[in-house]
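With one protein chain held back, the other chains of the complex are shown just where they sit.
Up next, chain A:
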Amino acid sequence: MSAANKKYYLSALIVCILSACATVTHEQADIYLQRQLLAMQLEAEEQYADALIQWKIAKTISPQQALVDAEVRRLSQLISQKTALLTAQAKKLTPAANSNSLKTICLKILALEPDNQFAMQQLRNIEFKTGLSAAEKKTAKMNENIKLSQTQQQLQKAQADYNQQSQNLLKQKNFSALLQLSQDYLLTTPKNTEAQQHQLHALLKLAEVHQLRGENEQAIGYLEQAYKLQPTSGVSDQLSQLKQQVSNHYFVQANKVLKSDIDKAVEYLQSSVAFDHNNQSATKLLFQAKRIQQNLRQIKATN
């Protein structure tokens, strides 16, 4: 069968089919009217694209109706005008500054003209930028989490190392080293309670050791540090007792040299009062010693 014959045969078949369908043509006027009214109603509701579809359906029903073509043309022109206005608005916007406004305008264009390529491309661009930005933020957050995780791992390792070293130093009763270790560790992790406890423990133990050796002033130094960390009445009492002892010690020393070396006696008495402000004897004697010292200086000056 030649191509021309094929064409003829096919056309004949279509004519046959359409003829068979012609049995319902008496209803077509009503159906056409129904679609026409629907199209008008949709247009009144500003559903222009849907109204145009109804006109196209009306055309399918009654292809010979001249009104349909005119209405399709009129509505298409109206849609084109509205689309052109919106397109001009969209082109005035810079995508970065007004992506929400641009999106709404482009959606309005597509609601009017669903195959509008300009609006579709603009929306795709917005979606791409938004999507890529979200992906980049996700990557940045993930990398941040990786860094955080690495930092946490390092902290965990440092904690494990600290635990081991501090336990060893406790066993060895090396409180100076324990104090140093805990203070160093607290520089990087100041809220670590275990290191805080170790630091306090080391200070109290060092105070105890020095006190036993009779090195009360060093002991007081450690106790004062301990008191700053943990201002308890226990530490406070211990500190007061020790300070009184030291104050008394200086008071005794002052008495020993009061008649031979007034300057040294004043120095001792000042130390005594410094360690214990409530040492009345020392305070009183310091007052007297200072007066003697002053008199002696005046005599020396006049001679």
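Just so it is clear, a residue touches a chain if its C-beta (ideal position, glycine included) is under 8 Å from a C-beta of that chain, and two chains touch if they have at least 3 such contacts; residues count from 1.
In the analysis below, contacts and distances are computed from a predicted model.
Trainee: For the chain that is missing from this picture, which UniProt protein name fits: "Choline dehydrogenase-like flavoprotein", "Permease", "Oxidoreductase" or "NodB homology domain-containing protein"?
Mentor: Matching "Choline dehydrogenase-like flavoprotein", "Permease", "Oxidoreductase" or "NodB homology domain-containing protein" to the record, the invisible chain is "NodB homology domain-containing protein".
Trainee: In the complete assembly, which of A:Met40, A:Ala111, A:Val209 or A:Ala274 touches the absent chain?
Mentor: Going through A:Met40, A:Ala111, A:Val209 or A:Ala274 one by one, A:Ala111 is the residue touching the chain not shown.
Trainee: Check the options A:Ala70, A:Ala84 or A:Ile146 and report the residue that touches the missing chain.
Mentor: Candidates A:Ala70, A:Ala84 or A:Ile146; residue touching the omitted chain: A:Ile146.
Trainee: Which residues does chain A use to touch the chain missing from this display?
Mentor: 1, 6, 9-10, 13-14, 17-18, 20-21, 23-24, 27-28, 31, 34-35, 38, 42, 46-47, 49-50, 53, 56-57, 59-63, 104, 107-108, 110-111, 114-116, 119-120, 123-124, 127-128, 131-132, 134-136, 138-139, 142-143, 146-147
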